[in-house]
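Apart from one protein chain that is not included, each protein chain of the complex appears where it belongs.
So, chain A:
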Amino acid sequence: MAQKKLRIGWFTFSCCEDSTIVFTELLNDHWQEWKKMLDIRHARVLQSKNVLDELDVAFIEGALNSKKQVDAVKEIREKSKKVVAIGACACTGLPSAQRNTFKPKEAGEIKPLVEKFEFLPKAQKLADVIKVDVNVPGCPMDEKVFLHALNGLLREFKII
(Lines give C-alpha, C1' and ligand atoms only; values in the text may rest on other atoms or scores of the structure.)
Protein backbone atom coordinates (compact mmCIF):
# COMPACT_ATOMS: atom_id res chain seq x y z
CA MET A 1 0.00 0.00 0.00
CA ALA A 2 1.25 3.47 -0.85
CA GLN A 3 2.51 5.43 2.11
CA LYS A 4 -0.08 7.91 3.36
CA LYS A 5 1.26 11.45 3.19
CA LEU A 6 0.57 14.59 5.18
CA ARG A 7 -1.02 17.14 2.84
CA ILE A 8 0.68 20.44 3.56
CA GLY A 9 0.96 23.99 2.30
CA TRP A 10 3.70 26.51 3.09
CA PHE A 11 2.50 30.11 2.81
CA THR A 12 4.35 33.39 3.21
CA PHE A 13 2.98 36.86 3.85
CA SER A 14 4.75 40.05 5.05
CA CYS A 15 8.14 39.06 6.39
CA CYS A 16 11.70 38.39 5.34
CA GLU A 17 11.09 34.67 4.64
CA ASP A 18 13.85 33.69 7.07
CA SER A 19 11.87 30.65 8.24
CA THR A 20 11.36 29.53 4.65
CA ILE A 21 15.14 29.60 4.30
CA VAL A 22 15.53 27.63 7.54
CA PHE A 23 13.01 25.12 6.14
CA THR A 24 15.14 24.75 2.96
CA GLU A 25 18.20 24.21 5.20
CA LEU A 26 16.32 21.56 7.21
CA LEU A 27 15.71 19.83 3.90
CA ASN A 28 19.49 19.18 3.73
CA ASP A 29 19.10 16.55 6.43
CA HIS A 30 15.44 15.58 6.09
CA TRP A 31 14.59 15.64 2.38
CA GLN A 32 14.63 11.89 1.91
CA GLU A 33 12.33 11.20 4.83
CA TRP A 34 10.02 14.16 4.04
CA LYS A 35 9.70 13.22 0.37
CA LYS A 36 8.05 10.04 1.58
CA MET A 37 5.79 11.65 4.18
CA LEU A 38 4.83 15.09 2.89
CA ASP A 39 2.54 15.86 -0.03
CA ILE A 40 3.47 19.49 -0.68
CA ARG A 41 0.29 20.86 -2.27
CA HIS A 42 1.23 24.52 -2.11
CA ALA A 43 4.66 26.14 -1.67
CA ARG A 44 5.51 29.07 -3.91
CA VAL A 45 9.19 28.82 -3.04
CA LEU A 46 9.48 25.23 -4.29
CA GLN A 47 7.08 24.83 -7.21
CA SER A 48 4.85 26.55 -9.80
CA LYS A 49 1.93 24.14 -9.80
CA ASN A 50 0.26 24.98 -6.52
CA VAL A 51 -3.24 23.99 -5.48
CA LEU A 52 -5.17 25.17 -2.47
CA ASP A 53 -7.54 22.30 -1.80
CA GLU A 54 -8.06 20.33 1.36
CA LEU A 55 -4.93 20.49 3.48
CA ASP A 56 -4.07 18.62 6.62
CA VAL A 57 -1.69 21.33 7.77
CA ALA A 58 -0.99 24.88 6.62
CA PHE A 59 2.28 26.47 7.74
CA ILE A 60 1.94 30.26 7.58
CA GLU A 61 4.84 32.68 7.85
CA GLY A 62 4.61 36.47 8.10
CA ALA A 63 2.38 39.25 9.35
CA LEU A 64 -0.69 40.51 7.50
CA ASN A 65 -0.77 43.91 5.88
CA SER A 66 -3.82 44.00 3.61
CA LYS A 67 -7.40 42.83 3.25
CA LYS A 68 -6.25 40.59 0.42
CA GLN A 69 -3.76 38.88 2.72
CA VAL A 70 -6.41 38.53 5.44
CA ASP A 71 -8.86 36.99 2.94
CA ALA A 72 -6.12 34.62 1.77
CA VAL A 73 -5.37 33.33 5.27
CA LYS A 74 -9.09 32.94 5.98
CA GLU A 75 -9.40 30.78 2.89
CA ILE A 76 -6.35 28.76 3.94
CA ARG A 77 -7.89 28.32 7.41
CA GLU A 78 -11.17 27.06 5.93
CA LYS A 79 -9.35 24.49 3.85
CA SER A 80 -6.88 23.30 6.49
CA LYS A 81 -7.43 21.00 9.42
CA LYS A 82 -4.52 22.55 11.35
CA VAL A 83 -2.76 25.89 11.04
CA VAL A 84 0.79 26.44 12.29
CA ALA A 85 2.09 30.01 12.74
CA ILE A 86 5.72 30.05 11.63
CA GLY A 87 8.25 32.57 12.97
CA ALA A 88 8.08 35.83 14.88
CA CYS A 89 6.05 37.87 12.37
CA ALA A 90 3.22 35.29 12.22
CA CYS A 91 3.32 34.63 15.98
CA THR A 92 3.74 38.20 17.28
CA GLY A 93 3.51 40.52 14.26
CA LEU A 94 7.03 41.85 14.83
CA PRO A 95 9.27 43.01 13.31
CA SER A 96 6.97 43.40 10.29
CA ALA A 97 4.40 45.25 12.42
CA GLN A 98 6.90 47.90 13.51
CA ARG A 99 4.89 50.58 11.70
CA ASN A 100 2.08 50.06 14.25
CA THR A 101 4.06 52.00 16.85
CA PHE A 102 5.65 54.66 14.65
CA LYS A 103 5.72 58.18 16.07
CA PRO A 104 3.63 60.82 14.23
CA LYS A 105 6.58 61.94 12.05
CA GLU A 106 7.29 58.46 10.68
CA ALA A 107 3.60 57.55 10.52
CA GLY A 108 2.96 60.70 8.48
CA GLU A 109 5.82 59.90 6.14
CA ILE A 110 4.57 56.44 5.28
CA LYS A 111 0.89 57.47 5.05
CA PRO A 112 0.81 58.07 1.26
CA LEU A 113 2.29 54.59 0.65
CA VAL A 114 0.00 52.97 3.19
CA GLU A 115 -2.94 54.53 1.32
CA LYS A 116 -1.67 53.89 -2.20
CA PHE A 117 -1.07 50.18 -1.62
CA GLU A 118 -4.15 49.81 0.65
CA PHE A 119 -2.39 48.64 3.76
CA LEU A 120 -4.55 47.77 6.79
CA PRO A 121 -4.40 50.48 9.49
CA LYS A 122 -2.24 48.09 11.57
CA ALA A 123 -0.15 45.09 10.55
CA GLN A 124 -1.59 42.00 12.25
CA LYS A 125 -0.31 38.75 13.62
CA LEU A 126 -1.95 35.55 12.42
CA ALA A 127 -3.99 34.94 15.60
CA ASP A 128 -5.59 38.40 15.21
CA VAL A 129 -7.36 37.07 12.13
CA ILE A 130 -7.72 33.27 12.31
CA LYS A 131 -7.49 30.47 14.83
CA VAL A 132 -3.93 29.18 15.17
CA ASP A 133 -3.37 25.63 16.41
CA VAL A 134 0.39 25.61 16.89
CA ASN A 135 2.98 28.40 17.25
CA VAL A 136 6.60 27.98 16.15
CA PRO A 137 8.20 31.22 17.37
CA GLY A 138 11.66 32.65 16.71
CA CYS A 139 13.31 35.01 14.29
CA PRO A 140 13.96 32.84 12.33
CA MET A 141 11.77 29.99 13.65
CA ASP A 142 13.42 27.70 16.16
CA GLU A 143 14.40 24.54 14.25
CA LYS A 144 13.85 22.21 17.21
CA VAL A 145 10.39 23.60 17.96
CA PHE A 146 9.49 23.23 14.28
CA LEU A 147 10.67 19.61 14.11
CA HIS A 148 8.82 18.84 17.34
CA ALA A 149 5.62 20.41 15.95
CA LEU A 150 5.93 18.65 12.59
CA ASN A 151 6.55 15.27 14.19
CA GLY A 152 3.57 15.82 16.50
CA LEU A 153 1.35 16.53 13.49
CA LEU A 154 2.71 13.52 11.58
CA ARG A 155 1.68 11.36 14.53
CA GLU A 156 -1.68 13.08 14.95
CA PHE A 157 -2.54 12.41 11.30
CA LYS A 158 -1.19 8.85 11.68
CA ILE A 159 1.53 9.25 9.08
CA ILE A 160 4.12 7.89 11.53
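By our rule, contacts are C-beta pairs under 8 Å (C-beta built on N, C-alpha and C of every residue); 3 or more make two chains touch, one makes a residue touch a chain; residues count from 1.
Keep in mind that, in the parts below, contacts and distances are computed from a predicted model.
*Asks:* Among "ABC-2 type transport system ATP-binding protein", "Ni/Fe hydrogenase subunit alpha", "Carbohydrate ABC transporter permease" or "Glutaconate CoA-transferase subunit A", go ahead and choose the protein name stored in UniProt for the chain not displayed.
*Replies:* "Ni/Fe hydrogenase subunit alpha"
*Asks:* Touching the absent chain: which residues on chain A qualify?
*Replies:* Residues 12, 14-22, 24-25, 27-29, 31-32, 35, 40, 44-50, 65-66, 69, 95-96, 98-99, 102-103, 106, 109-110, 112-113, 116-117, 119, 139-140 of chain A touch the chain that is not shown.
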